[in-house]
Every structure is written in C-alpha cells, then in structure tokens.
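The other protein chains are all here in position, but one chain of the complex has been omitted.
The block that comes next holds chain A.
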C-alpha cells in the first residue's frame, strides 16, 4: 500500500487520508453485478477485461476502436488522491492512478461543434448477473458537458494504490469526476461519443427528480429522500460521526467557474 507517490493531488484538503484497499474494494455500487454493496466484490471476477478497447465516435476527427494498451502507451499515468462522494451520503478518499480525460479526447480530436461527451459501460449478460434485472436501462450510460470533460480534474482511472483497477471498481478503465456524485464516474468504459445533444444518463433517466444530469456534489440541494448536507466517511466503524459535505466535494475553487450563472438548485 506504499505505492502512492508523495505528489500532491490537484485539490488540497487536510482530510485526504486515503481509505484502505479493503474498504475501497469491498464496498461498491456496480449494479451490473448486483445491487448489494458486497455483490460487486463477490461477482465481478467474472468480467474479462483483456482484450479491451474503447470505441470513440461521434463528433471526432479520428473515430475508431482504440485498444487499451495503445491508449496507455501514449498517456502519462499519474497519482490523484480524490475525495469520492456517493449520492447515498457516504464517502471515501481514493488514491487513483490515471490520466486526464482531455488527453484521451485529444487522441481522437474533438470537433468544434461537440458540446457533450457520452460514456457507456460494457454490457455482458454472461459475465454480469445483475443485468438480468431491469434495475436500470442497460447498458449503464453517463455524460458530461464538454467543458466538464476537458477539466483537468476529470480523469480516466486505471488503478488504485498502484495496482491495476479491481473489477468491482470498474476495471480496466473508468471515469473519475471528483466534484460529482459517484454514479457520474462511469465504470468499465467501452464507448465514448462526442455529441451536440445532452446525452442519455442512466440514473437521470430513471428518476430525473432524484438524479440531475449534472449531479454536482452540493450540500445545499437535498436528494428528495435524504439530506446531502452531511456524509459518513467509510471506515469509522459503528460509532462513526457524520461530517459536513463540501460544495463540489471540496473542489469548488477549481470547478465553480464551470457553473457560473447557473441555478444549481434547478440544474442540480
């Protein structure tokens, strides 16, 4: 576990003590492997992650299937210690390895008219017992506005604690957008589409009243079924105290500029 470089993450904070490997890899939401928190750790070993490629298409200059090793050969993998805030009001700190999403989009060459980026998770019913149930409209899909996608905090992560990404955490490659609720950080990405329309986002489509397209971490806008003002950091045991949730999950200085002039209670 001593593989995290001392390089500071882009965002600072005195609460950035990473959760343990065990915590990060045993408590997951990955509904394709079951809706229980321990289901992904129990079932995700069935997912084959090699070979892997990402289809990048839509409004790009160089559409195509990009093999993962070819992508990685061109990228600088760096450490990013980020807060991770689930919409369910729990949180962790995770020492990711990855590269900026902007660099991946550069590979494909984003065209001028592109305004959004759509992402898709792999869908393999034979390897994913959870997709037998229509909990969501599979495959899992998410989206970002182009300026969000190009923000340097948004990364494609390929590892945790210096080890390859565990399957339950979204192997072999996943998005991490630290200022948004965790479900925006789509796992096991197989497709990225540049588009001029707001893309389909699974939870938003399932219940737009509860899950906004933006889903920025915001302690002032409650989920209809629970408060988002506080969160429980995983690892504190049975008597763990709640802590205050930070605006944009503590990345306000870096990302607030993206949302200037927007009503965040309306565009939540």
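The criterion applied here is as follows: contacts are C-beta pairs under 8 Å (C-beta built on N, C-alpha and C of every residue); 3 or more make two chains touch, one makes a residue touch a chain; residues count from 1.
Here is the rule we use: contacts and distances are computed from a predicted model.
Hidden chain, UniProt protein name from the list "Putative acyl-CoA dehydrogenase FadE", "Protein-methionine-sulfoxide reductase heme-binding subunit MsrQ", "3-isopropylmalate dehydratase small subunit" or "ABC transmembrane type-1 domain-containing protein": "Protein-methionine-sulfoxide reductase heme-binding subunit MsrQ". Considering the whole complex, the residue from A:52, A:90 or A:179 that touches the absent chain is A:90. Even with one chain removed from view, chain A keeps its contact list with that chain: residues 22-23, 26-27, 31, 35, 37-38, 88, 90, 133-136, 206, 222, 224-227, 229-230, 232, 234-235, 237-242.
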